[in-house]
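A single protein chain has been omitted; all remaining protein chains appear in their positions.
And then chain A:
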Amino acid sequence: MVQIKVSKKPMDFAVARAPIWCPGCGDYGILEALRRALAELGLPNEQVAIVSGIGCSSQLPHFMKTYGIHGIHGRVLPVATGIKLANPKLVVIGVGGDGDGYGIGLNHLIHAARRNIGVTYIVSNNQVYGLTTGQMSPTTLKGVKTKTTPYGSIDTPVNPLALALSAGATFVARGFSGDVPHLASIIKEALTHRGFALVDVLSPCVTFNRVNTYDWFRARIYKLDSAGHDPSNYEEAYKRALEWPTLDQYGKIPIGVFYKREDLPAYEEEVSRLIGGAPIERADEWIRRIAESGDKAAKEVLEALAPILP
């Protein structure tokens, strides 16, 4: 949850290095939306930790002036969970692809959702394995030809939103890389949510997915808030989640916040209650002790962290 507010601009979260994604890649939209959301919340850079897996989208932490861990394929959420438990004062964001989060790492989504760990999980869903250059992913639509399905995929695509909802997720949303202001507002809402938040992002891979393009999505998406959807209604949320791709993979695609409830404690709150205080207080003590022994680097760390330490 947000600790303090300072005036910020999206570029305050940028690094000197420019992203290396293909021109037009949906991941640029996610990067920009995330920077905007963080700026609007006025978060100090050092209060944000971003964890990613492996994939084109997982390169995002490289381009953010925040803490970052670029880990292994599929394990975004366990690593993010560890960070959040060790230091609940950090705003912890997970980023990865559909292959990473809905395939090899799918079980972690279910467990993060049912625990309600305070992590915002942004999935760049381009319906293909981008980094490995164009194989079928768990969200590839049935019949679509990829390098590993030249005969057209025979697998039924995963429906991540319905899955997260049934696993007990307390915040479930879908955005579109081609609509950055809307995506930024969703991410902002997710970042201030109590507990686990899933933000699935329709994020075209312009190089390897020639089916699910920006135009393809523009012709199908509609906004939930304009459609009068009530995000506190679980059953309605589930019905909306089933619309695409489960009931009609070429049908209308709702975007926006499907479901949200703020009355359940986050996992880190439960853990703190159990042990009487979050472990970060002990970590502080540790840095303080090093600083007192005259260590210059530790002193600098303490000074930099002063605004967010208890």
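FYI, a contact is a pair of C-beta atoms (placed from the backbone, for glycine too) under 8 Å apart; a residue touches a chain by one contact, two chains touch by 3 or more; residues count from 1.
The rule is short, and it goes like this: contacts and distances are computed from a predicted model.
Colleague: Choose one: "Ferredoxin oxidoreductase", "GMP synthase [glutamine-hydrolyzing] subunit B", "Glutamyl-tRNA(Gln) amidotransferase subunit A" or "DNA primase large subunit PriL". The correct choice is the protein name in UniProt for the chain not shown.
Modeller: UniProt protein name of the non-displayed chain: "Ferredoxin oxidoreductase".
Colleague: Which of these, A:73, A:115 or A:240, touches the one chain of the complex that we don't see?
Modeller: A:73
Colleague: Taking the full complex into account, find the residue in A:46, A:155 or A:295 that is in contact with the omitted chain.
Modeller: In the complete complex, the chain left out is touched by residue A:155.
Colleague: Need a quick check: the contact residues on chain A for the chain that isn't drawn.
Modeller: Contacting residues on chain A, toward the hidden partner: 54, 70-74, 103-104, 106, 129, 131-133, 135-136, 138, 147-151, 155.
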